[in-house]
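Rather than the whole complex, this shows some of its chains in their spots.
We just call them A, B and C in the order they show up, numbering each chain from 1.
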Amino acid sequence: MPQIELAGKIYEVDEDGFLQELDKWNEEFAEAYASAEEIEGKLTEEHWRVINYLRDYFQQFGIAPMIRKICKDLKIDMKKLYELFPTGPAKGACKLAGLSKPTGCV
Amino acid sequence: MERSDTPLLDELEKGQWPSFVKDMKEAARKNPMAKDLLKQLELSYKDKIGHWKHGGIVGVKGYGSGVIGRYSDRPDLFPHVQAFHTMRVNHPSGWFYKTETLRKLCDIWDKHGSGLTNMHGSTGDAILLGTTTEHLQPCFNDLSDAGFDLGGSGSALRTPSACVGPARCEWACVDSLDLCYHLTMAYQDQMHRPMFPYKFKIKISACANDCVAAIARSDLSIIGTWKDAIRINADEVRAYAENINIQKEVCDLCPTRCMEWDGNKLKIYDEDCTRCMHCINVMPKALRPGKETGASILVGGKAPIVKGALLSWVVVPFMKLEPPYDELKDLIERIQDWWDEFGKSRERLGELIQRLGMRVFLKAVGLPAVPQMVKAPRTNPYVFFWPEDLKKEEK
Amino acid sequence: MAKTDIGPPDYKTMLPPVIERNYGKWLYHEILKPGVLMHVGESGEALYSVRAGSPRLVSTDHIREICDIAEKYCQGFLRFTSRHNIEFLLDDEDQIEPLVAELKSRGYPVGGTGHSISNIVHTQGWVHCHTPATDASGPVKALMDEIYEHFVESKLPAHVRIALACCLNMCGAVHCSDIAILGIHRTVPKTDNSRVPNVCEIPSTIASCPTGAIRGDMKNKTLTVNDEKCMYCGNCYTVCPAMPIADPENDGISIWVGGKVSNARSKPMFSKLAIPFLPNNPPRWPEVVHAVKNIIEVYASHAKKHERMGEWIERVGWERFFALTGIPFTDQHIDDFDLATETFRTSAQFKWR
């Protein structure tokens, strides 16, 4: 299993960089991974809104939310979402949020 | 003679049909990815099992789709296919190409990928088969510069496709190519940035022969047809009579038996004709579709997973289809909105209609119920009444 | 940065001049001979299309070869068909024979038109996918070699469309083919509950099972398959990597017949189960090739002209189909999914064989 070192810590990830031990997730992980997902600079409050939403949703329902739901609940549109996470919500946002790799719909 | 690394695959170089193994070997001669692919495939032939890991989410900037991630489960043996992602390149409508365009594609792919392709994938894309994660963005950049774009993947609109239609076919009742291109351009966002509950496919056949199998494999199937009478060239009918048995090969096979042939004149009772195309197919010089053309719109087609395969269902018997196709786009958007609102994750449109009922769907998208929508009315007596159907009594 | 959302090349820029001139104004066509179509426009002009078979999995060099040919004979214009054949587009009748000759000499089969067997629509198999129960390109090549004559000649009662999908996802229109070849698993996925919590969405996995065979425990983050209710579709694996289903000894191929897509004469139909299982026997899948050939031969010798596989079977009855092909009928042929009862015989009308 590949490993990745971020901000001095070692994480087990899969080939796509998705965390393989979800309980190891922490904010530094997200912060440190951001640049790999084409996010320039530090994560903003808006990034965190999305990330926290994703984590809450995942904790509550065991799945990643559908895109429409993210946009509705957070009152942002797709364009904005891709501005925040240029590699898209499924790849970028979920990865940073430490969700299991989506096979569904995000 | 050297002992081959791929004794099993070598067997598939034999025989008269063109061999994919030859192509793989060709590519393998100059490309290490192709070489490892060949060797991994040989292992699969030996083991009778695939050697790819599950899934893979990779992509290019700004897009959520268009790339299928793939990783070998034996990177130890086949390091060059450790990552081996597919890029789906949106084809030109009707799969028409100038060679210069194709050559550009080949050059880009030799530069960035394995040199292997599928011409085409079964949704219709030109499939560039296998490259590394690092090459994805540069490859996309080169593609874009050369005028190409990616097709759909994931829970997005998938690359629409269309039969050859008016470009070559005398039976085209709608301009399948133009419509396909138009929709593809109109819905770039839906294609590249997945936002639906699941995939959504559009296919367009310009007549009921359905040469892109639209009814079987698209959520929205557009099938050309006409409203008026079949055009008959009586002389050509008689000419056919010299070579074929019109009664047996045409009239007797007409599903509605609405034709009469007296050995000299062919009479069609057009009000009974269901425009199946058979008679026209058999006598293309003598018979032509009518002039008042348009299309039937059907929805819900899909493969078996999860609730079983579906053929699309007629929801609009007839729609005129001319640029800018506003009526159609309106309908598509109403349909997608409803689906997006009520669909569960990984629930195709057809499955949602199945779950909530056609009547709910029709009401939501504002389509009137017509008998053309059904093979037959319901047999079970479990009939719902809308509140407005009921006489309101004072309680 | 690269431009996004530019869409595909405009097809209008890809059309040969003869098509530009006659676009939407074709009058009729004739099949001059197998693989060679002539379309005549209202203008009187003709377009000739020469159709050549393709393995679909092609190298860039192969594509360049096609380009060479198209440039030599067709001013660089060609297209691919919805069944992945190559069509060379000519306006000069005299170029047909030289083109056909060159294609043949380079090993391209010319045909696939009219009452023939066109290219087999197929999928990735072991070449690129993660869920296959069999390979795709291999069985296709092995089979096309054996039924080659039906591609280059046009001597069947009607079109026979064959398709192959390497798993139940059925990429392609396999489910509506005259003959469908379908990779199937036959054993229950082996759940690895140590990985489930980290790599699977439990509710999605439960929802993925068509027969409701999966129970999930959200607390302990585990999944359990009820073996009795599992019919090995593999959909749970699609959503949950911790449920691998491939099984070299028990995976294999099933054969389905009688589907169609066109509305000509009869309505579109699904393919129906003919043979529940044949073994994966690479590199040439002899059992599969033999079984498909047998079905084609029985069909060819019994169906009437213009009668598709499914139309023939509907006319003579499935009792007769099984009798003539010698394929054993088993309880697996009898549907037991959601709409099963619609397939049961609700009449006293049937044949003895």
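Keep in mind that, in the parts below, contacts are C-beta pairs under 8 Å (C-beta built on N, C-alpha and C of every residue); 3 or more make two chains touch, one makes a residue touch a chain.
Quick caveat, the model's predicted, so the values are computed rather than measured.
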item	value
Composition by chain label (entire complex, not just displayed copies)	A x2, B x2, C x2
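Rule of thumb we're sticking to: only the chains that are shown with their structure count from here on.
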item	value
Centre-to-centre distance between subunit B and subunit A (centres being mean Cα positions), rounded to whole Å	33
Between subunit C and subunit B, distance of the C-alpha-averaged centres to the nearest whole Å	13
Multi-chain contact residues (two or more partners), subunit A	63, 101-104
Two or more partner chains touched - positions in subunit B	53, 55, 61-63, 189, 345-346
Subunit C partner contacts - residues on subunit A that touch it in the complex	14, 19-22, 61-64, 100-104
Subunit B residues within the subunit A interface of the complex	53, 55-59, 61-64, 69, 71, 82-83, 154-155, 189, 193-198, 340-341, 345-346
Residue numbers on subunit C that touch subunit A, as the complex places them	197-204, 218, 238-241
